[in-house]
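The complex appears here without one of its protein chains, the remainder shown in place.
Now for chain A:
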C-alpha cells in the first residue's frame, strides 16, 4: 500500500503531531528500507560491540535521518549502571514526566517518542486512576549506600577468583544493581530506598572457560551463584533468597557478548550468551541477517536469559520462540558442561536435553554459548492495524487467522481499555465515521515481513478475514504506534509511581475457546479484589492477545491502580495479582507463557506440572547440582 495514494491517509488530520507521516515510507528498496522499528525506536548499544574496540560509532535512524550522532563509550564493567536507572525501567535519560504546564513529555533522544509532548496523556492518567498531579510520591533520589549490608565474603573464594584473573567487585552499587529484576515490589522497594539481601560479590567472566573456572571454585568453596543477564526478570528470579546463609555471588554475563561465528551455509550463528538482544540483532543486521527474536524486553534482556526462561518473541509466527531458534546450547553446571555433539537440526536421542536447560531459570548452571538459527533480513516490512467493533469480534478474527495459519509476523489485539490508553498515540479520527462505539471498539496491530509481493498478498488475506468480523483497516501508522507502545509502556509505570499509581503486567496462554472468558473473568476479578481491599478508585484492568497459536493464544494483562489511602500498597498489589493468577488457572490458563516462574509463581508449580513432573525436575536438579550452588531457588 502506497501511503501517498491512500485516501485514508489523506483525510487524516494530525491532532497530536507526534511524527510526520513521510518518515514512515516503508517501501524503499532493500536494506535501507528495512525500517526495523527497533532501529528507530531504540538507542544505540551501550554494551560491548562486536568488534571489541573501545570506541564505536552508532549510526541511528537511517530512514528518518533525524539525528546521526557519534557516541563514544569507554568500556566499563559498570556501564550499564551509568546509563540505566537504578530504581526504574530503562535508560536514565528516558522518562516520562509532567512538565510545568502539566503536559506529559518523554525525555531523552533515544526513542521516537523522545522529546515529544503528549497532551492527552494527562487527561487519561487523571481520568483513569483518579490521580492528581498535585499528589506526588517521588522516589528516593539516590541510592543510600549505608542501607546496603556489608558483603558476606567468602575470602578464599574471592582470592581464588582474583588469582584466576577474574574481575570481581564488592561495590554496593554494583551489588544492588544485580539484586533485583523488575517486579513491582522490587522496584517499589528501591524507590523507597529499602534494600534487602543483595549479592555479596559480583564477578564478570569474559568467556566460557572463565565460567567453568568460577563454577569450579564455587563448588570448591560452597558459595551460591546467581547468573545475571539483562536483569529484566519479572518473576522475582533475581531476588536473593532470604534463607541463603552462604556468600552469594552474582555472575554477570555482560562481558560474554561476542558473536563467535556466523555460518551462512547453514544459516546459524554461534553467540556468547551474555549478548543483549538489540546488540545481537544489530550486529547480525550489519551482516545482512537477523534472528527475528524480539521479546518486548529486547533492548535489555540477554540471550542466556531468553534460554533460561523459555522466552517468546513478538515475531514468533515467522521465526519461532526461543526453543525453536536454538540449535545448540552450552551450559556450565556443577557437574560439568552439558551440550550436544552435533548441530543436526533434530534428533531422536531420548528426551531433548535442551528442554532441561530451556526454562531452568538459573537453577542448573550458566548458559555460556548458544548456536542460533539466523535468517536473511526480510526484504520488506509493513505495519498495519484493524479496528473491531468489540473485543469478541477481534478475538474471533484472530482465531480465524490462526485457523487458516496465516498469522502475520506479529498480530496483537488490544481491548477497549488499552485502546483508550493508547489513544494518546493513536490517530483514530475516522472512528465517528465508522460508527463504532468508542466504549467497545478494540484494535489489532499487525506486522508483516517477507518479500514484497508475498507481504502484500498476505496483508490482503488478513484484511479480508478481518472484514468478515467487522474489522476495518486503520492504517500503518496506528499499527506502528501500537508496537512503539510496547517499549515505552514500561517507562510509564515509573511515571505512575511518581503519582501514587502502581501497576504491572502478567501473562498466560490459554486455549482459543477460553480466551474471552478468561479475559473477562480475570479483569473482573482484579476489579473486585481491588474494591475488597480498599483501593479507592477502580483499577485499570486490561488485557490483550499478543500471540496466536494453532490451539490457543497468549494473553497479557495490564493492571494498575491508584494506591492513595492504602497503608501497604505493595501487599495489596501482590494479593490482587495472586488472586488474578488463581483466576487464570481456574479458567484454564497456564502459569506462564514466557515470563517464567521464578520465585513469584513457584507455589503453583506442582499444580501446573503434577507432583511427578515436579519430582522429575527436582531429581535433575539433585543430580546436576547436589550442593545447590545455583541457589537462586527459582522454579522448584
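As a working rule, a contact is a pair of C-beta atoms (placed from the backbone, for glycine too) under 8 Å apart; a residue touches a chain by one contact, two chains touch by 3 or more; residues count from 1.
The rule is short, and it goes like this: contacts and distances are computed from a predicted model.
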Chain left out of the displayed complex - its UniProt protein name, from "Trafficking protein particle complex subunit", "Glyceronephosphate O-acyltransferase", "Small ribosomal subunit protein mS31" or "Electron transfer flavoprotein subunit beta": "Glyceronephosphate O-acyltransferase"
For the chain that's not shown, point to the residue among A:189, A:353, A:456 or A:585 touching it. A:585
Just to verify: which one of A:82, A:123 or A:517 makes contact with the chain not shown? A:517
On chain A, the omitted chain is touched by residues 513-514, 517-518, 520-521, 524-525, 585-588, 607
